[in-house]
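One chain of protein is taken out of this complex; the other chains stay put.
Our next item is subunit A:
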Amino acid sequence: MENPNAKAQRHRQLRSNNIDPIKQMRENHPSTNSEDDQRSSLLDLARAEITESSNSKTRTYGGFPDPGSGSGPSEPQAPFPDQVLENVLENVLHFLSSRRDRNAASLVCRSWYRAEALTRSELFIGNCYALSPTRATTRFTRIKSVTVKGKPRFADFDLMPPDWGAHFTPWASALAQAYPWLEKLHLKRMIVTDADLTLLADSFPDFRELVLVCCDGFGTPGLGAVAAKCRYRSHLYSSNKLLLLRVLELVESVVEAVGDEEVDWISCFPDSQTNMESLVFDCIECPINFEALDSLVARSPRLKKLRLNQFVSMAQLHRLLLRAPQLTHLGTGSFSANDPGGVGELVQDYTTAFEACRSLVCLSGFREIWADYLPTIYPVCANLTSLNLSYADVNAHQLKPVIRHCHKLQIFWVLDSICDEGLQAVAATCKDLRELRVFPVDAREGTEGPVSEVGFEAISQGCRKLESILYFCQRMTNAAVVAMSKNCPDLVVFRLCIIGRYRPDPVTQEPMDEGFGAIVMNCKKLTRLAVSGLLTDRAFEYIGRYGKLVRTLSVAFAGDTDMGLKYVLEGCPNLQKLEIRDSPFGDGALRSGLHHYYNMRFLWMSTCKLTRQACQEVAQALPNLVLEVINNSEENAGDDIEVLYMYRSLDGPRDDAPIFVNILH
């Protein structure tokens, strides 16, 4: 390799002579392209991955090269003519943060691929089975933050057995070896064990952020390990260890009390001052040591986010609020009192405590809400941008005095116990609303629901900036959905769940095709769509024709024939995640997506009309696709399959599939 100083000097010279140094370099080395091929593999770490991609039929999926090529032969050490270019590239690419931009940059040419791999610091794995951990750690060597997602979303609804897979353990060991400087880890729908958490705590001295969303498999022992071990020495000559951990968030993860193995994990945090900024444990189903928590909050001056579980009472919350008025995000715990005693004066105390929290912008919790305590949050309502009442059974009458103050509210999650009337109150005040989620108190079919198209339409009238909506109801009309499509053109996420299956428009008795059609047609930014109600193939024709940006589509109990699915697979070029259940789409439809499956993260089809044979054909036609046929019931249903979960993979089928998973090839 050339002396870099000499090179830089020559560059300056060339530039002063008004000659482009890069171009000069290329002209001096006319055989650059062929030399490229024999270049030293020092930096060419992932060379094997990009060979032969141009002549593979899988070219359409770009960055997923043919794994059949294997690892390349070892290269001789050769000088780097484009070293300056590489340096420039690396410096520039450091600024690219979006992973989609980075993926695009990595496809430009080999040197861009290399430079991008060296400069990527955040690794996002959308499907843990799309590649082996080793492949990821081989390509990207300087990762500080990792996100891994496991099970498909429909696993949340018990549509596949709990021990299907998505184990974090192999990733834990690979990451521990490859990235000792790792700082952040985000996991979603993975099985994480206490041993995994202990390994994390032991392996990463710089570790500062752990977020577990919808994960399970671990308990308080693992949390205790993380709390205890994530420290660094504060000073070279001091034996004081300060907690480096800043963020510990458990979101909708299953953490249950497991008999004797319960650990008082809150007490595992070191006694000294901590750097904790976010502590979220509202999903933990076991009591915690409140005194330890109180003390932890007291010695965590940077704490901004605190979400308590339901085992923290109102009185205890009060104490914490007095300790930490600087909080910006608060999960209130039970929001009720445990013992009798105490009178109305307490309400005033609590109100005063909330008043002192001038930075509070996000409120959630209210797990066992005692409605008389609601007025205590009035002082903070005016500043709230996010309010989650979705575990609080409040009615319209109780909601109105709260919501009336929430002018800045952007995110609102609530139960349908507030009824249409409550939604009208929301629409009247929350003009800045961006995201609304309305969950059902009673999720059974066939009952009269408390919310309907009336509240829905009111929201569309009042909240014109709406970007995301999730709405459970028992009845909905096309007219209301069409109205929302016109009133809220900024919608990016539209998820409507009419709980009664196959329900038509109750006023016109027609299918809900026109409503959803209007959504895809008028909401030009739409990327996520979930449909329900009575739907014919026409609805899917609309989606295929207008839903050009749709990336995620959820379908249940809808459609008539294969044409429905065909419209979508042929019409939606950006489709990445398609989950379908109980719809009459069969083999012909499955075949119609062959041109697109490599571009998708996954396809889920359960209780449809697929046969094993057709799936076999697809598996043979597309070798980099993994087709998992999952049988939920004991008897094999013969040629018909119950669940098909299909995804692309660079490293072939996984080796940890349980017995009831049949991988076709």
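Some points to look at:
Criterion: a contact is a pair of C-beta atoms (placed from the backbone, for glycine too) under 8 Å apart; a residue touches a chain by one contact, two chains touch by 3 or more; residues count from 1.
What we mean here is this: contacts and distances are computed from a predicted model.
This figure omits one chain of the complex; the name its UniProt record holds, of "AP-3 complex subunit beta", "Auxin-induced protein", "Septin" or "AP-2 complex subunit alpha", is "Auxin-induced protein".
Interface note: of A:355, A:510 or A:617, the residue touching the hidden chain in the full complex is A:510.
Touch with the chain omitted from the figure is made, among A:406, A:556 or A:603, by A:556. Residue-wise, the contact with the chain that is not shown comes from A:439, picked out of A:112, A:439 or A:598.
Residues of subunit A in touch with the missing chain: 154, 156-159, 214, 252, 254, 283, 314, 336-344, 346-347, 367-373, 390-391, 393, 395, 415, 419, 439-448, 472, 478-479, 482, 497, 499-504, 508-511, 514-515, 517-518, 521, 534, 536-538, 541-542, 545, 554, 556-557, 560-561, 563, 581-582, 584, 607.
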